[in-house]
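With one protein chain removed, the remaining protein chains of the complex are shown where they sit.
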Amino acid sequence: MHRKRLWIVLDYLLLSAAALLFIAPVLFMVAGSLKPDARVLSEMDSLRAVLPAQLDWQNYRDVFARIPFGRYLWNSALINGLIVGLGLIVNALAAYALARLQWRGRTLILAGVLALLIIPFEAIAVPLFYQLSALGWRNDYLVQVFPFVANPLAIYLFYSFFLGLPRELEEAARVDGAGILRTFFAIVIPNAKPVFATVAIVTFLLYWGMYLWPLLMTVDDGVRPLPLAIATFYTLPPVQWGDILAFGVMMVLPVLVIFIAFQPWFVRGVATTGIK
Amino acid sequence: MTRRTPTSEHTIAWLFMAPGLLGLTLFILVPFFLAIVLSFTNTRLGSPLPVEWVGVREYVRLLGDSEFLRAMFNNLLFALVVVPVQTLLALGLAVYLNRPLRGRAVFRTLFFMPVVFPLSLIAVVWILIYSPDANGLMNHVLRVMSLGHWQARDFLHDPLWALPAVMLTSIWQGVGLQMVVLLAALQAIPGELYEAAAIDGARAWQRFRHVTLPQLRNALVFVVIVTTILAFRVFDQVRIMTQGGPENHSATVVFAAVQAAFDRAQVARGMAMSVVFFLVVLAITLVQRKLFKQTRS
Partner (left out) sequence: MSCVTFTHLSKRYADGTQAIVDLSLSVADGELLVLLGPSGCGKSTLLRMLAGLESPSGGEIRIDDMVVNDLEPQQRNIAMVFQNYALYPHMSVRQNLTFPLKMQGLPRQEIEERVRTVAERLSLLELLDKQPKALSGGQRQRVAMGRALVREPKVFLMDEPLSNLDAELRLQIRQDIARLQRDTGITTLYVTHDQVEAMTLGRRILVLKHGVVQQLGTAHELYARPANTFVAGFIGSPGMNIFAAKLHRDVQGYALEIAGRSLSLRSGAYTGEVLLPFEGNTVQVGVRPESLCLLDEGAGFSVSLSAVERLGHEVIAHFPAINRVGDSQEEHSARLAYQDALQIGDSVKLGLSVKDLYLFDPNGNALPRVGDIVSPSATD
């Protein structure tokens, strides 16, 4: 009995140690954000790297003083919010047409959409950059939103879900006299809450950290989102690491909060796609 | 109240598809074909010279382009190292967590956390961790682990260590995702299979080989394919941490393409690289799918 308990305790200790070690860079980031800049560098070789002696919030104040952090935050929020919001509408509509409606060309378009899943964004980033710049479309919010609204992955997730809904509901609505639009908005969508949540979260997490595209398409701070801002901030003299780490903490907080809050949703979604 | 004729259903369907189709075409299909077309020309951004058709000249040039070849080599190396290491690590973690463990969700969250971090943030933080000073976090840890034999290095500017440094960052960021997928797959294995195997006399290692691994096949395939493709898409960390240096020792294909088209206005060259990049990713996906399809039950 004692033996068993000993093993269990050791087990937890081992696991906790491994987890802490793994998460050390995060702890380092948080701890560093709460120290004066000099200490961040000097204390790197001690336990103080992850455990500050006292909590100093000066870095956070500095960030707001040196750069328009609020503006970057707003930019990220706006851009991401639009991508997610518009994306939900556009992709759900497309997926419903593919899953439930009969129309000429459906099989072809479906195959096409699924084929597009294979194309990684990086393969078209450069040509798209050229294409839109040549048209003079650069350095605004919409150019950071529109390319990502229609999303083959989101369409696929909605499509699978709609296929799985029992047809009887839509048939009952049809017998009751509802047309296609009415059926979609009054019957299908209210029963599709899980997939809307999953797609929203996945899309949000996918695009919050987007760096390549803003790098190519934005010229000044006005419309730059956080991931690009931190990369330029880090090169902005004087390089004060405390400030940079504070920037990082504030930048990742929204994502962490959403992730922790919706963890079960998200993990389930990721896992089931993988098992299939 | 409208009659659902085949024609009206057809019209409504196209209306539903329209915005999505428009977006997909304008922002994925068009640039895709544009890249192909432009790679056969000698376009330079902002150049006053007229554009001419040059056929496969850019592609031929790429064959002898040391920057590009180095980048491809780096990506291959990246994949060859990161995929097995990350997968084994993830598998180990998943197996370790696959027990009636209280607080398993907490551990799972901890390991998964880096996955949701923006790559540019991770890059910046790890720049600090890789600080070249003797008391830099990574240098310090390595010195402690090697019992004082480790010499401080400037990882990000060292031709030998730059790429491995980026690899480690990627592994750290990606292992949580694989772990979660594998863990879910493990939990889907019915307990009775293990019980039956135990009754049949299989020991722990044999149960792992004959029950766990076969049931994990699909998830493992998925995870390997995704990680391989991600290994080829590496950009953010390279751009921020090493800028491909020193001397392209840590450059990746996407980095090279962006550098050509964006930094140096060598549009045609960048397009050609993008096309080759896509073809490589496509080839890998198809090959891997085919390979694994044969072993799938």
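The first chain written gets the first letter, and so on, giving A and B; residue counts start at 1 in each chain.
Definition applied: a contact is a pair of C-beta atoms (placed from the backbone, for glycine too) under 8 Å apart; a residue touches a chain by one contact, two chains touch by 3 or more.
The model shown is predicted, which means the values in this text are computed figures rather than measured ones.
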item	value
Selected residue (touches chain absent from view) among A:21, A:169 or A:219	A:169
Touch with the omitted chain, as defined above, among A:190, A:238 or A:264	A:190
Hidden partner interface residues of subunit A, rising order	166, 168-169, 171-178, 182, 187, 190-191
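Everything below uses one rule, namely that only the chains that are shown with their structure count from here on.
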item	value
Chain centre separation in whole Å, for subunit B relative to subunit A (CA means)	16
Subunit B residues within the subunit A interface of the complex	1-2, 4, 6, 9-10, 12-14, 16-17, 19-24, 27-32, 34-35, 38, 43, 45, 96-97, 101, 105, 107-114, 116-121, 123-129, 131, 133-137, 140, 172, 177, 180-181, 183-185, 188, 218-219, 222-223, 229, 232-233, 235-236, 239-240, 254, 257-258, 261-262, 267, 270-271, 273-275, 277-278, 281-282, 285
Subunit B contact footprint on subunit A (complex, rising order)	15, 19, 22-23, 25-26, 28-29, 32, 40-42, 44-45, 49, 89-91, 93-94, 96-98, 101-104, 106, 109, 113, 116, 118-131, 133, 146-150, 152, 155, 174, 177, 179-181, 205, 208-212, 215-216, 226-228, 230-231, 234, 241, 244-245, 248, 251-252, 255-256, 259-260, 263, 267-268, 270-276
